[in-house]
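One structure below.
All protein chains but one are shown in place.
Let's turn to chain A:
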Amino acid sequence: MAAGGESSRSGRGAVSGLLSTTLSGLNSDSYCEISQYRDQHFRGSRQLQEKSLKVSSTLYVGNLSFYTTEEQIHELFAKCGDVKRIVMGLDKIKKTPCGFCFVEYYTRADAENAMRFVNGTRLDDRIIRTDWDAGFKEGRQYGRGKTGGQVRDEYRTDYDVGRGGFGKIVQMQKASHQPAVY
């Protein structure tokens, strides 16, 4: 938008511009833009990662309940197109689901629909978040937190019954009845 907001449009000339602007707005939208997140473990340059994100048909899905199954995820994401595969995120030590997964479609267009229509909606009563992923590689299915799950579950202080209760650090504090050492 120009500084000072859009200047007022009047007269006939603006109308087909209006039509084509609103219609082209349907083809690319902010829902499909890549986020600020970059995988620190990605093997390759930032440029390569960004390039991969822009053509990828794989999504990272976060804020899942530990109890959400592959079947539920498949049912939801299949609404946007044929799902090629789902890789459940696992606790590195326990090898049990730890609240995230990867959903890979056969085409990017289907993945874009998921970004538009599924991101921010509920699964198992939780608002889930989808984001572009550069592509699944062996090893990326494991949580990177110290205790085996996702990093976010190490530090959070709220009680989340679908994600193992309190965050790991808080749990350890409670167990030892000692204040955290900074």
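By our rule, a residue touches a chain if its C-beta (ideal position, glycine included) is under 8 Å from a C-beta of that chain, and two chains touch if they have at least 3 such contacts; residues count from 1.
As a working rule, contacts and distances are computed from a predicted model.
Q: Just go with whichever of "Nuclear cap-binding protein subunit 1", "Transmembrane channel-like protein", "Protein rogdi homolog" or "Two-component response regulator ARR8 family protein" UniProt uses as the name of the absent chain.
A: Record says "Nuclear cap-binding protein subunit 1".
Q: For the chain left out of this view, which of A:Gln49, A:Gln72, A:Asn119 or A:Gln171 touches it?
A: A:Gln72
Q: Under the stated touch rule, tell me which residues of chain A contact the chain that is not displayed.
A: Spelled out for chain A, the touching residues are 10, 12, 15-16, 18-19, 22-23, 25-26, 69-72, 74-76, 79-80, 82, 85-88, 113, 117, 121, 123-124.
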